[in-house]
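Missing here is one protein chain; the remaining ones are kept as they sit in the complex.
Each chain carries a letter (A, B and C) given by its place in the written order, and its residues are counted from 1.
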Amino acid sequence: MWSFFHKLGSPPWLYRIAGTILRWLLPVTIVALCVGVTWGLLYTAPDFRQGNSYRIIYIHVPAAAVALAGYYVMAIAGAVSLIWKMKMADVAMKSCAPIGAALTFIALVTGSIWGKPTWGTWWVWDARITSMLILLFLYLGVVALYEAYDNKEAAGKACAVLTLVGMVNIPIIYKSVDWWYSLHQPASIKMTGDTTIDPSMLYPLLLMIASFYALFTCCLLMNMRAEILEREARTGWVKKLALGYRS
Amino acid sequence: MYFDSLSAALSMDGHGPYVWSAYAICLVVVALILLAPRRRRRNILRRLSAEQKRQQHGQIPGNEGK
Amino acid sequence: MSAVAQAPGPARFCLVLLRRQLTLAVRRPIEIGNPLLFFAMVVALFPLGLGPAPDQLAGFAPGILWIIALLSNLLTSDTVFRSDFEDGSLEQLLLAPQPLFLSVLAYIGAHWLLTGLLLALVSPVFALMLNLSAPAVGVLVASLLLGTAVLSLVGGIGAALTVGLKRGGMLISLLILPFYMPVLIFGSAAVRNAVLGIPATPYLAIIAAMLCLAIALAPLAIAAGLRISVDA
Partner (left out) sequence: MPQGPGDSLLAVYDLCLERGGRELFRDLAFEVSPGQLLQVDGPNGAGKTSLLRILAGLSRYGFSGRVERRTPLLYLGHHPAVKALLTPRENLAWHVAGEAAYNDGQIEEALARVGLYGYEDVPSHALSAGQHRRVNLARLYLSHCPLWLLDEPFTAIDKGGVAELETLLVEHVGRGGAVVLTSHQVLRVACRVQVLSLTEGLLA
């Protein structure tokens, strides 16, 4: 068990194992994404109320779910890097932020596009949407803070603190926005009703959610590999690696 | 296949532009987050290998050990 | 060696720091006046932008007053640790034998006394300028008293994380504005309830709960942030 943690902290090992995982996970992810998208777009029946526009659900919901989960991954990595001073956790945390921001962006944009035919407006200040917007700000804040520091080691620590503060705050933000919304207007538009979803729609959705998790993992590993190379550029193993690299 | 024809799939009873644009934006962003780290990693490796070649050919004394 | 003098206890040290911060502020009164002036001027902006119709202004008043309080707090948060960082006092504070997470409470407390408390005390004047109904004024003051303390604590986290950076001013807004939002929501909701004649105490209680949480956790984050900033 401890030797595994020890290995996890070793950059060359992590770089290599991430490469091995990516070699099969990346193709699987891309195939799963293609299958899921085709299935959802072309092979499912339209929703009886929303018509065909509901097909956006196959990217909207997975993106939103993984964007939220990504924040927790980032926070856990940040905590590990702060508590056990593990440099690779720092790398993981730094690599999470841009992916999370991208996924949050996808969720917001697709949600907005979905809203137009369904609600007749591009944007409503609904609790979920507002808290997703705030989540995007949190991700961008981490990216901005990281870039602002010249000393990257300090940048990692500062971002870890910020992420942990955000972790405490996300439930508060979510709850507050929820109450704020219920204060303003009746819940005329409900995104998550109790309507049981038909299995023919559920399976492609589950496939897409799984693929987005895999996509997040792939991007995370790829970002981490690049980050490891940059940080370890002066070490022998990276030099050897670069020597074998044919441009 | 749910749709009868390609044009039906494209229009989706009037919802086509929304659905397809959402998927297109998603595709672009996903492609970006997949390709950016790949490019970054390649650039780093290329830069490092170029640096090493320069050092080998340049024969700067005292620099090999660094 | 001679008898070693005892280092002051954490509580006494906090009082010393608080006195030091307040003296520093009093010797440069314009720094105290600036947030209040800002408050007054932005209040004057809203009727110009929204139109001077009294009913309309009264409807927006809770939100307007809270947003301005939030912004003036944001603008001053950046300065909490900056001068101490620049003249080396912060290093000495970090080396002090007293626990840092208690010492920073003195800094935050001074910041709150100089911005939040004063804003809350002068806010009735501006509330009347915006035609806020009289019963809501009391709730406004109470919500500002509690809420700005949360803002100061959260702002302190942002200040601690960005104090080592040359251009922290813009970044700090990006970092801490998301965390300000819950306070804004409950603060303005409390005032709005008071305007409508609905009891506002539940919202005030929530802000007080957030204050308790912030007092418990924010000093830890501020202390960690300061150690990182001084180290960078």
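Methods note: a residue touches a chain if its C-beta (ideal position, glycine included) is under 8 Å from a C-beta of that chain, and two chains touch if they have at least 3 such contacts.
This is a predicted model, so every value here is computed, not measured.
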Based on the whole assembly, the unshown chain contacts which displayed chains? A, C
Among the options C:Ala58, C:Ala96 or C:Leu165, the absent chain makes contact with C:Ala96
Using the document's contact rule, name the residues of chain C that touch the chain not shown here. 1-2, 4-8, 12-13, 16-17, 19-20, 23-24, 27-28, 83-84, 86-98, 103, 227, 230-231
Which chain A residues would touch the chain omitted from the figure, given the whole complex? 85, 151, 153, 157, 233-234
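By our rule, only the chains that are shown with their structure count from here on.
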From the C-alpha centre of chain B to that of chain C, how far is it in Å? 44
Between chain C and chain A, distance of the C-alpha-averaged centres to the nearest whole Å: 33
Which chain B residues qualify as touching chain A in the complex? 1-3, 9, 12-16, 18-19, 21-23, 25-26, 29-30, 32-34, 36-38, 40-41, 44-46, 48-52
List the residues on chain A that touch chain C in their complex, please. 82, 134, 137-138, 140-141, 144-145, 148-151, 154-155, 157-158, 161-162, 164-166, 168-169, 172-173, 175-177, 179-180, 183
Per the contact definition, I'd like the list of chain C residues that touch chain A in the complex. 157, 161-162, 164-165, 167-168, 171, 174-175, 177-179, 181-182, 185-186, 189, 210, 213, 217, 221, 224-225, 228-229, 231-232
